[in-house]
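Input: one structure, supplied below.
Here the complex is missing a single protein chain, while all its other protein chains stay put.
Entry: chain A
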Amino acid sequence: MAPLLEIKDLHAEISGGRKIIDGMNLTINPGEVHAIMGPNGAGKSTLSYVLSGKPGYEITGGEVIFRGVNLLELSPDERAAQGLFLCFQYPLEIPGVSNMAFLHTAVNSQRRKRGETELTSPELVRKVRELGQTLGINAEMLKRPVNVGFSGGEKKRNETLQMMLLEPYLCVLDEADSGLDIDALKVVSNGVNALRSPERSMLVITHYQRLLDYIVPDVVHVFAAGRIVHTGGKELALELEATGYAQYQNEAA
């Protein structure tokens, strides 16, 4: 079976600045959930941006193959249509654009790029309402401008809603648990778990074992100084909680 994502000896730096990703390797097979843990400033968020094509970074070496194509050659929207979804640590606000209209535009932009038929408004509204219910997002929140005035927890639910609607192949979650209370954590995790399938994979960036109680990973990686320095099973997360990253930071240095 071909891997879903293959990162080979990736090097990336901030345009005109310093190197952040430094010889990173990672293979994710369809259906797998990988967790990435690591100290602040290690470059975890940067990895998610480089994968999704955010401007401002320069790839200085290596390659990334996603579903058989060279991901780094695609624009951010093409990567999205190819099935890459980034759940933002800090979702952006878009004044004046209703949540529902945004979802409609996003879904159909992707479908158009893939040569699929576009969803009609009634189809979309029905689908969004159904998903919204499972996430505790009501009709009023769907009418409001995207993320404007949403609480931290509401923003994360909204990200999860987008993800469930867009049905990507790879979900990259950057600290999906930050700012969530226990109930919201369960709601968001349930949403993510509902998406788990033999074709779909997850890359979960987190600092806390707690999230991994809900989204149980197949593999846990330690990420330090721009690359993966250690890999283990889900029990590695528990170990890290006890020992911290000190030993791995030495390894990386």
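Assume contacts are C-beta pairs under 8 Å (C-beta built on N, C-alpha and C of every residue); 3 or more make two chains touch, one makes a residue touch a chain; residues count from 1.
In this section, contacts and distances are computed from a predicted model.
Asker: Out of "Fe-S cluster assembly protein SufB", "ABC transporter related protein", "RNA polymerase subunit sigma-70" or "FAD-binding oxidoreductase", flag the one the UniProt entry gives for the chain missing from this complex.
Answerer: "Fe-S cluster assembly protein SufB"
Asker: From the list A:Met24, A:Leu47 or A:Ala80, which touches the chain that is not on show?
Answerer: A:Ala80
Asker: Quick one: which of A:Thr105, A:Thr120 or A:Thr243 touches the chain that's been left out?
Answerer: Spelled out, the listed residue whose C-beta touches the missing chain is A:Thr105.
Asker: Of the residues listed, A:Ile94, A:Val125 or A:Met141, which one is in contact with the missing chain?
Answerer: A:Ile94
Asker: Tell me, which residues in chain A touch the chain that this view leaves out?
Answerer: 52-56, 75-77, 79-81, 85-86, 88, 91-92, 94-97, 102, 105-107, 109-110, 113, 145, 162, 166
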